[in-house]
Every structure is written in C-alpha cells, then in structure tokens.
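With one protein chain withheld, the remaining protein chains of the complex are depicted in position.
Chain IDs A, B and C follow the sequence of writing; residue 1 opens each chain.
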Amino acid sequence: MNRDEAFQLYKQMLLIRRFEERCAQIYVEGKIGGFLHLYIGQEAVGVGAISLLRPDDYFITSYRDHGYAIARGSDPRLLMAELCGKATGISLGKGGSMHFYDVPTGNFGGDGIVGGHLPVAAGMGYGIRLRGSDQVALCFFGDGAVNEGAFHEALNVSALWDLPVVYVIENNRYGMGTALDRASSVADLYQRGSAYGIPRREVNGMDLLAVRSVLGEAIDRARKEKRPTLIEAETYRYRGHSMSDPGKYRTKEEVEQMMKLDPIFVFGQRLMEQERFVQAELDAADQEAVAMVDECVRFADQSPWPTEETLYQDVYVRSPYVHMKSAEKDPAWKAAVREDNVPAKLPPFAVAARVEG
Amino acid sequence: MNRDEAFQLYKQMLLIRRFEERCAQIYVEGKIGGFLHLYIGQEAVGVGAISLLRPDDYFITSYRDHGYAIARGSDPRLLMAELCGKATGISLGKGGSMHFYDVPTGNFGGDGIVGGHLPVAAGMGYGIRLRGSDQVALCFFGDGAVNEGAFHEALNVSALWDLPVVYVIENNRYGMGTALDRASSVADLYQRGSAYGIPRREVNGMDLLAVRSVLGEAIDRARKEKRPTLIEAETYRYRGHSMSDPGKYRTKEEVEQMMKLDPIFVFGQRLMEQERFVQAELDAADQEAVAMVDECVRFADQSPWPTEETLYQDVYVRSPYVHMKSAEKDPAWKAAVREDNVPAKLPPFAVAARVEG
Amino acid sequence: MAILSMREALNQALREEMRRDPSVFLLGEEVGAYQGAYKITQGLLQEFGEWRVRDTPIAEEAIAGIAVGAAFIGLRPIAEMMTFNFSILALDQIVNHAAKYRYMSGGQIRCPLVLRGPSGAAAQVAAQHSQALESWYAHVPGLVVVMPSTARDAKGLLKSAIRDDNPVIFMENEVLYNLKGEVPDEEYHIPLGLGDVKREGRDVTLVAWSRQVVTALETAKRLAEEGIEAEVVDPRTLRPLDEDLIFDSVRKTGRCVVVEEGWPVAGFGAEIADRVQRECFDSLDAPILRVTSADVPMPYSKVLEKAYLPGPEKVVEAVKKVLYR
Partner (left out) sequence: MAILSMREALNQALREEMRRDPSVFLLGEEVGAYQGAYKITQGLLQEFGEWRVRDTPIAEEAIAGIAVGAAFIGLRPIAEMMTFNFSILALDQIVNHAAKYRYMSGGQIRCPLVLRGPSGAAAQVAAQHSQALESWYAHVPGLVVVMPSTARDAKGLLKSAIRDDNPVIFMENEVLYNLKGEVPDEEYHIPLGLGDVKREGRDVTLVAWSRQVVTALETAKRLAEEGIEAEVVDPRTLRPLDEDLIFDSVRKTGRCVVVEEGWPVAGFGAEIADRVQRECFDSLDAPILRVTSADVPMPYSKVLEKAYLPGPEKVVEAVKKVLYR
C-alpha cells in the first residue's frame, strides 16, 4: 500500500465516522426512523477488509452495515437518502439503515437476521466454485451471531467443500447488552473454527494494517486455494447497540479505555510518523469528510418521498414463465418489471475531493 | 456389575435383536407401516448407557428408538402393538416406530426431526438445574445430526450453563446413504466438543463394557458436577437406514467386517470366558427372547384397532383456563381430558423369565 | 382500578405468576440484565435470580427447545422471542415438538409453555422485523394462539396462558406496549378462547385483534359521525376461536369487515371470512371484506409504511362498500 492509498483509507474511515455521527444527530431530529446501528469504533475492520477486495468480489454483512458500503465506494448521498426513507435512497427507501445494497459493487449488504446471512455467504462461495471463477466472498457478522445454528451449518459446508469465503467475526464484546462470556461457552471465538478444521486467525480490529495483513492472507487463501477462513477481529462499538440503547451494561471506564485505541486516531498517527503526513493534511481530510456529509444530508433533504405506487414495485421479477393475465390481478405482479434496478450515478460531490472505493 | 446384572444386559440386547428381526419380518407382511429404522448392531450403546440411569433420570432419542425403550424395561408387547398401529400401543397407535414414549420410565423417546431433540434435552437439563435435583438427562442421536444447527445451539448452552446432559453421538458411519466424511468437515465427531469447551470422549460402541465405563464417568460428572459431556460411540447398523434402503452405498465386505464385532456375540463370549456362563445358558436366553417376541406379536395381532373417536383425543390438555364453550366446537378440545395417559400394565409374560429395566 | 400501560400489565402478570408458582421461569435474549429489549421483564432478574430469569445467547431454536424440554419434565417456561420475526428460527421446536408430543405419545406428555413477545410492525423497522405471522401459528393443531389488544386483556390472558397446560403462543405488539388502560387491582384472569365485544353497534361488524382493534375503534368513531354504528369484536384468542361471538354479531348486523395486520393471502381473516360465510350465509347482506396489510414485504420509508398498513381510511372505505354507500 503506497502513501496515497493509505491516505485514502484514512479518509474512508473518517468519512464513515462523520457520516454516522451525523446519522445519530438527524435520527434524534426524526429524519431517520426504525433501528439505527452505528459502526463507530469498528471502522478499521470494514475498511481494511474491503480495501483488499477485487471489484468482482462479493460481500454480505449484518444490519450494522453503513461502513462497508462507504468503504466500497457507494455514493454516501444515496445512503443518507436511504436512511431518510427517500425515493433516491440506494434501496429506493425500502430498506433503511439495516438494508444497504449496491449490487454493481458486489455489495449484497445488510441482513437483519442475526447469523442469517452466513449460509447465504456460503452459497456465494458455492456459486463461485461452480462457475470456476477466482472470486472471493467476504462475510461480516458479530460475536453474538456465532451462537446461531446458521453459523454452524455454514462453516461446516464451507470447510467440507472448500468454499472461497472469508468469515469475519467482528467481536465488539457484546451482542446487544450481553457480554461475550454470558453468551458463548468459549472465550476465543476464532477457536470455534476448530470444530470444522477451518483455518482461523485472531486480529486486532482497531488496527487497520493488522486487519489488512490477516485478511490479505485469508483472501489469498480463498482465491488461490479456494479455502475458507474464520477470522475474529477484536474491536469495539463506542455507541449503544442501536439508538435506543443507553449501554448501561458496560462502564464508562471500559468505553474510554477502548476509545484510546481509536482506529482512526491510531492510523492518523502512523500516517504522520511513517508516511510524513502533517496534522494539517489530516485536518483538511476531516473538513472534507464533514463537507461531504453536509452534502449527503442536503441531498437527502431535497430528495422526494417515494410515491405510493412504488409500494408494490420490486417484489417480483416480471417473467415470461408466469401467466400474467391471472398474476396481474395481484398489484405486485402488475408492477413487476423484467430488469434489475441499478443505483443512480450522481454528479461529483461539490467538495473538491472524492472518495474512491 | 455382578454376574446376574451382566446376564440381564445380555438378555436385553438379545431381546432387542430378536424383537427387531421380527419387526423386519412383519413389516414385509404389511403389519407395520411407514418408516421402520432398526437398531440392529447398535444395541450395546443404548443398553449400556441406559443400564447406568437411575429410575428418575430422563432420556430422549432419535427415531431409531426401539432399543432404548426395551432397555429401559418398557413392555415390548406395548411396543409391538404400537408398531402395528393398535389401540394397545404404548402411544395408543398414534406414534408408530419413530415415536416410542414411556414417561413413567423417563423415556421422552423418539423424535423424527434429525437434531430436533437436542435442544429439548438441554431443556431437560435446564429444568433439572432449576429444580435443584441431581437427575441426569441422556440424549441419543446419530452422526448425521451433528451438522444441524440444533446441535450447535444445544451444546453451547449446555456448556455455558453447566447442564447435566450427556450427549451420545451414535456414529454408525452413515446418515442415511451419506458417509460421515461426505457430511462432516472433521472426522472425529467428538472433537466438535472443542468448540464449546465441553468434556468429550470416544468409545467403542460395539463393546457394552466400554460403553458403560465411558458413560458411567459422564453420567457421574453430570450428576455430581452438573457438567455436560459429548460422547462419540463408534458403532454400526447392519440393516439399511430404513426398510426401504437397500444400502448400496457400502460394501458387503464392510458390513461383514463389522458383524464380526457383533456386540451381542462379543459380550456373550465374555460372559462365558469371565463369568462362567455356558453356551446352553446363552441359548436358553435366546429361546426365551424369541418366545417373548412371539408373545409380543400375538398380543399385537389380538389387539383392537383404535376407534375413530380417538383421532381427536390427546391433542390438548383440558384446562380450567380455557373457555370451553367456544373451545369445544373444536372436536380436539371436546375430547381433551385433564389427565395424562400412562402406559398399561400387562400381566406377566407367559414365558417364565422376565426382562427387568 | 389502576391505569397501566400494557407493558406494566404484562410485567405484573409475569411477576405475580412467578411469585405464585416456583416452576414458572423466563428465558430469552436480554430478558434479564438488560431488563428486556422492550422492558417487559423489568425487575424480574433482581427478584427471581438468573435461573428463573435467564439471558440466553442469540439462538432461537435453543430458546424454544429449552422451553419444550423443561415443560416436558414439569416446569412452566415462558420463552420470550425478542420479536416474533425471529420465532421463524424456532418454528420447528414449536410446531414439531411443543405442538405434537402430546399427540404422538398418546397423551403421555404435556408441554405447558408460553412463547411470547412482540409481533407485527413497530415503526420503520422494515421487512424482516415487521411480520404478523399469526395465521401460521393458528394453522397448527396443538397450539393456543393469543393476541391481546388492551392492558387489561393482556394481563388477564397472560396469567391464563401461564397457568394453562398447553403450549401457548402469546403474540404482543410493540405499538401497544405504551397503550394505557384500566387494570383491576384484584386477582383476575381472562379465559383463553373467550372473545370480547369492544364496542357495540348495529350496522356492521368489525372483527379485529391486537393492534388492529385500535384501528377498528378509531374507524368506528369516524363512522359514528356519519351515523354508522360499527360493532367491534375482538376474539382475543385466535385458537381456540370464540366464533359464536362473531356469528352473533354478524347475524345482527348482516355485514362484516375483518381488519388484520397480516398479509392478505391465507391470512387469519380468510379463516374468519370462511367461517362467517358458512355459518351466517343467510344473514349476510353483503360479501365479507378484509382490510389487511399490503401484499408486499414491509417497506422502510414512513410514507410507504403508512401505505402498507391497514388504517381507518381503508376500513371506512371497506365498510361503505359492504353498506353499499
């Protein structure tokens, strides 16, 4: 990774941070509804991992999904519009915070069922093997998800058939209000891999470079040897589980302790020490991120609400194998089209700089 | 275990064997319908394990469930009647081969959903802990069941909360037609326990004494330390998965090889070598078992069919908290009673000897 | 009588029954230390300790299975599903175990458990978190299905559900948790399978349960302004169903509209329509109409969510149709 690339990743983490801080604000203002799960504190995991993907690779995530989409270069204006339930949202306002998708970038995004997307990731890996391509599928989930049956079934078949899937446990120590040791009978979650004979690693998820080196090896293994890996990234979420969670189950000290290891701060220091960046450059990047987020909110505010007709759209794919005369009595079939939607391409951000994927 | 006790267990295995051989015959004659899964070859596991239980302990099993009930001392006549769908069956003809239950003996018996009874076993262990008794719950299942999510969820909570449950994998090498290595990413199934930090053991399931020593230790641990154990018993089923399975997926040689290790033969030899039994005594025991099975079939043949009224019985428990006036418009509620059924007590077998539980 | 929210009423029911009967215990995700994701179990861990108020891993099949196993050996578990959407992962335990073991064992086994939690839409929680699956559960013999609409009913029915010896699916609704109402101070319970007329009227029968009772009552208010008197019948329990209460009302009004939050196709309202057309054929002056959620997954955007859900406007429209106005 050269100097520019490193700076890009720094900017990505910053943008995610500022983007989500703003989300929290406008949630309180009522612009965002439903569940809002913030990734703040965990940015190095998603940014580090996704920075290693090829454009044709896939990934799928849990509901805590804002960071990955931004890291992959999805237009944050479309994401903010989605959060505000606007027609211009990346999921046309139908998904919301938990359901970001950007298929042209390989982002099969946010799943609201804990553990529910692990078998789906295995399926992507299976499809890749069947097709004979050398793509890789990345799957992000939390420490709480490892206790679901879906984790077990997905890992067994991934190991059994050598599927090119990298499973990333983002161990932020809590599943909602439940500390890891009250949910899992073993402390080291990556050791769960031993039940499947699957390669397993632990990594400091607050350290972007550490994440990149461990993930790089795993992605390589998946691409070349077609073998899966289970990775446990030790990380932390600074905020509550979702906006409604005051986080009483942990001490202020613990949170402050972890915030000292802030992935963005740590990487910023490294950029200055090892890559000869100066504070002013980092500050400029920050202002740029804030300006972009302003633009995102402006875009969302100015965007129209979805029209009621869209309620019935996007349920089915119009199909020549369906008897439309009877099907169309169902408004969802009537509204069905043959094509898939593709997220809109917007004009460049007004702010000079851009974020690349 | 003294000489008599040893002989009792030998007789139990014989009775199970003869009972099921006869089941296969009368299945072909059409007296038994549906799925019939025979335990032939695996008798030492069930008999050995159950011989260690206290009368107030519990167990729950898969659909391959004939042997356990006989080992626990359930009246084989009621079991044969159940297989023939008669009103005198232990489940009143409603369960059939896969669904033997005998609650007064702690037998919560046959489950038809692979892996489905593991969480139930955990629940029994939880109830025991909550109650503060020193009972134990035993759970029998196959090598194929370990790949179900239910296995994972049940073992995690059993280890997490120290539940007095002994999980016994009866590894007969195949899940239906699928050899172990085509279904599990690891060869040693007991090692799956490492993902939960649960005590784990392997045992030769063809050797009654080996089963008793390993199970004895596990049951002790459950009773005294309240800790679960995962045991893998290496065994083999001589017959097909069910009556419809020709068993083409394995060689004649393999089957013959395993039959040389027949648990009943092996234990019989030991009785003669170490317990001074003579062949004539073993032969007498065999004739006795055959005679008992004859009586079972006679009992089943002479038993009446269930009446159509019983179709609606045993769905609900009549309850003072239900508004019966409206509920009773549903025939199942109309037929509901407050009490639980208890398997009938029949007069002693005509054949001199008896099988004790 | 005290004025309580449904949340408080449910909490009281749990506390009172747990005090009364030591075999009653609670388990589920965040029911203990966190005091419940929706605070229904507030204070119970402190009073009853971790073995009777058990925080579980995120493992719904295990949660339900543990309840089944404990119930088999004589305990009275109350398993909380953080929301009923996640009960889909526990369905095999409920349908193939809780509901069938008594029958398969010829009446040897009983399974006195309660599976409870919020069902239906909350506010903008989107497709995977907004499902109203009561028709799935009501389809299954061996289960009891309860869906209260008021604080009073919630407490009285939950106490009955806990004491009943059958597996009871107790579906609450997040939007109703803060709804306040009168709750008797003295001990009471409401029998399962007993419906309730929430408003009397002569012109049309509105059948609704859970949150949609609120919709139906609001509709009735609006209709009254136009001189249309709607009767609102709340079965409260879907299985067993107090069908006579519905039939009597329809025989009186000659017109029936079912309001439900579930999807239209094979929703529980279809079952009610089927029974009514069969039993009240000669009393019906118009076809039975149903107002349901839209036949799509729940969208996130609030404007679409509003278009998706049943609401007074839609019910008024349906009522006018059956009244040929």
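Here, a contact is a pair of C-beta atoms (placed from the backbone, for glycine too) under 8 Å apart; a residue touches a chain by one contact, two chains touch by 3 or more.
Since this is a predicted model, take the numbers as computed values, not measurements.
Participant: Could you run through the displayed chains and say which ones the absent chain touches?
Facilitator: For the complete complex, the undisplayed chain touches A, B, C.
Participant: Which of A:A6, A:L53, A:I113 or A:V166 touches the chain that is not shown?
Facilitator: Selected residue, touching the omitted chain: A:I113.
Participant: Who touches the missing chain here, C:V53, C:L89 or C:A161?
Facilitator: Going through C:V53, C:L89 or C:A161 one by one, C:L89 is the residue touching the chain not shown.
Participant: Given that one chain is not shown, which residue among A:E20, A:E170, A:E288 or A:D314 touches it?
Facilitator: Of the listed residues, the one touching the omitted chain is A:D314.
Participant: Tell me which residue among B:A145, B:V165 or B:L271 touches the hidden chain in the full complex.
Facilitator: Checking each option in B:A145, B:V165 or B:L271, the one touching the absent chain turns out to be B:A145.
Participant: Looking at the full complex, which residue from C:A270, C:V291 or C:V315 touches the chain that isn't shown here?
Facilitator: C:A270
Participant: Across the whole complex, list the residues on chain A that are touched by the chain not included here.
Facilitator: Contacting residues on chain A, toward the hidden partner: 58, 60, 89-95, 99, 101-103, 108-109, 111-113, 116-131, 137, 149-150, 153-154, 156-157, 160-161, 313-317, 319-327, 329-330, 332-333, 337, 340-343.
Participant: Where does chain B touch the missing chain, residue by residue?
Facilitator: Per the touch rule, chain B residues meeting the hidden chain are 33-35, 82, 85-86, 89, 91, 93-96, 98-99, 111-115, 144-145, 147-149, 175-178, 182-184, 249, 305-306, 308, 310-312, 315, 330-332.
Participant: What residues on chain C make contact with the chain left out of this view?
Facilitator: Counting over the whole complex, chain C touches the hidden chain at residues 85, 88-89, 91-92, 95-96, 99-100, 103-104, 126-128, 131, 133, 135-136, 138-142, 239, 241, 262-263, 265-271, 273-274, 277-279, 281, 284, 286-290, 295-297, 299.
Everything below uses one rule, namely that only the chains that are shown with their structure count from here on.
Participant: Would you kindly say which chain has the C-alpha centre located farthest from the C-alpha centre of chain A?
Facilitator: B
Participant: Which chains, taken as a pair, are joined by the highest number of C-beta contacts?
Facilitator: B-C
Participant: Of the chains shown, whose Cα mean is nearest the mean of all protein Cα atoms?
Facilitator: C
Participant: Which residues of chain C are in contact with two or more other chains?
Facilitator: 56-57, 59, 61
Participant: Residues of chain A that touch two or more other chains: which are they?
Facilitator: Residues 147-149, 182-184 of chain A touch two or more partner chains.
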